[in-house]
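Before anything else, here's the structure in question.
One protein chain omitted, others in place.
Let's look at subunit A:
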Amino acid sequence: MASARHPGSASSARLSARRTSHVRASDASRRDGQSPAGGRASRPGTKRPELRVVDNSKAKRASEGLNSLWRWTKTRTSPMMHIVVAVVFLVASMLGSLALRTQMIENSFESSEIQANITTLTQDVEDDQAKLDELEAQLPQKAEDLKMQPATSSVTIDLQGYQPTDDSSSSSDSSSSSSASPSASASSSSSATSSADGSTAQ
């Protein structure tokens, strides 16, 4: 195939090959005592023998055919290699398309399966969520059945008049009282500060 890139050199090589075959033929004929083909009367006085072109070799028929094909393609506008490449490309793309399609179909089967799985899981999640909501809804009733009672009043600590020892401990003190609800209105400024602390702690 390397010769395809240098058609000139190849053809000249083949031509030279042909020439040598011709030369060999003529050598052979000369060995047989015949004068060279073309009918040149070189020696005077001798009879001109009947010449016959001898077909070279059956073995070379295949290459002859290929050579003639090559010569033929050369006469066409696109050289043979281009056609080969085009044909190979065409076949390859068809095979490739077949392979891709097959893979696509396989994938879509898989995707349908996964889709079905997702649907199943979504339904399960939905059902479990509904069950959870139902259980949550029964919580107050179950608490009552266990003799728990709803909280009645809150514990409040009146900080009115409370004098903090120092600033840092006052905020920690008011946050430690869990349900501290200092009185809303306070007359003295110190209790106003402590109620402000208490409400931010809440």
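Note that in this section a contact is a pair of C-beta atoms (placed from the backbone, for glycine too) under 8 Å apart; a residue touches a chain by one contact, two chains touch by 3 or more; residues count from 1.
FYI, contacts and distances are computed from a predicted model.
Asker: Out of "Transcriptional regulator, TetR family", "Aspartate carbamoyltransferase", "Penicillin-binding protein 2" or "EPTC-inducible aldehyde dehydrogenase", flag the one the UniProt entry gives for the chain missing from this complex.
Answerer: Looking only at the record, the undisplayed chain corresponds to "Penicillin-binding protein 2".
Asker: For a quick check of understanding: of A:51, A:69, A:88 or A:104, which residue touches the chain that isn't displayed?
Answerer: Counting the whole complex, the residue in contact with the absent chain is A:104.
Asker: Specify the residue from the set A:68, A:97, A:123 or A:163 that touches the hidden chain.
Answerer: For the chain that is not drawn, the touching residue is A:123.
Asker: Could you list which residues of subunit A touch the chain missing from the display?
Answerer: With respect to the unshown chain, the touching residues of subunit A are 104-105, 108-109, 111-112, 120, 122-124, 126-127, 129-130, 133-134, 136-137, 140, 144, 150-154, 156, 179, 181-185, 199, 202.
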